[in-house]
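In this view, the complex is presented without one of its protein chains, the others remaining in place.
Our next item is chain A:
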Amino acid sequence: MNLLPAAAGARVAALGEYQPANVVTNQDLTRRVDTTDEWIRSRVGIEERRIAGPEDSVVSMAAAAGGKALAASGLAPADIDLVIVATCTLVDQIPNAAARVADRLGIEAPGAFDVNAACAGFCYGLGLAADSVRSGSAHNVLVIGSEKLSDWLDWEDRSTCVIFADGAGAAVVTPSETPGIGPVVWGSSGDRADKIYLRENKYLYQEGQSVFRWATTELNGVAAEALRRAGVEAGQLTAFVPHQANLRIVEAIARKLGAPQAIVARDIVTAGNTSSASVPLALARMSERGELPSGSLVLTMGFGAGLTYSAQVLEIP
């Protein structure tokens, strides 16, 4: 049996993002539920978030972010032969999002599948994209995280509706002579599946304290392992871009990372928690602001329901 000729490495060639136009401030939420701006800022670190309008869906937002990444990469739609959409909020599950996104972008006949690893989904997808390029299964991959969490929120539950939001982020992954995406570290803890789940099969619910304890005590080992496998020291990182779950989780993990020089993504402040979209959304927005110069090493890490987690180092194009 033959093996396909494979690339030496894979890299992120371009990033893209999409956020709904509708800005919802903490003040706006105080008119819907019993909460305060001060409580939301101090507990989760969010000042405002974007909530999808009727024109926005998981597929439309994914296509918007993916289209921007594709344009920025300089590749044509025909160059893409695999589309991966990470999402856990697709209401219309059949057909999958990836095939519909590819069609909207004029990408003909690519491999197309969705990944559900909740808030870790994009980092799982990026690992799959890099492995596909390195094995020769695909040449150029469009990987997207897109979530419309507002479809799954109880707008009378102040413990969740102030946290979650909508949006999408995307990356184009291409072959490269040197590795630009480090080995993925992924895993799960299904014995704690009851910590984040859909209440009544329709409302996102989480045990905040348990999730907080897990994230702030166990995930630093995952981050350290991703660095070790990539052969990168914490001191070499330009930035740390973890899932934007809660600013206090982000900061607690960052404090233990041993990378005081690294910029820590704080995208949640204006984007809310967008599940699998949060890592690529933060990457794209930080890159647009010039915070991630070409060649920067960035540690990404997703974590969420499952419980699932995934991390890798990547080099900014």
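Simple rule for what comes next: a contact is a pair of C-beta atoms (placed from the backbone, for glycine too) under 8 Å apart; a residue touches a chain by one contact, two chains touch by 3 or more; residues count from 1.
By our rule, contacts and distances are computed from a predicted model.
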UniProt names the one chain left off this complex as which of "Peptide/nickel transport system ATP-binding protein", "ABC transporter permease", "SufE family protein" or "Acyl carrier protein"?
-> "Acyl carrier protein"
Any idea which of A:R43, A:R104, A:R228 or A:R266 touches the chain not displayed?
-> A:R43
Sole residue of A:S57, A:N116, A:T160 or A:T216 that reaches the chain not shown, by the stated touch rule = A:T216
Contact set of chain A toward the excluded chain (per top definition) = 42-43, 207-210, 212-213, 216-217, 248, 252
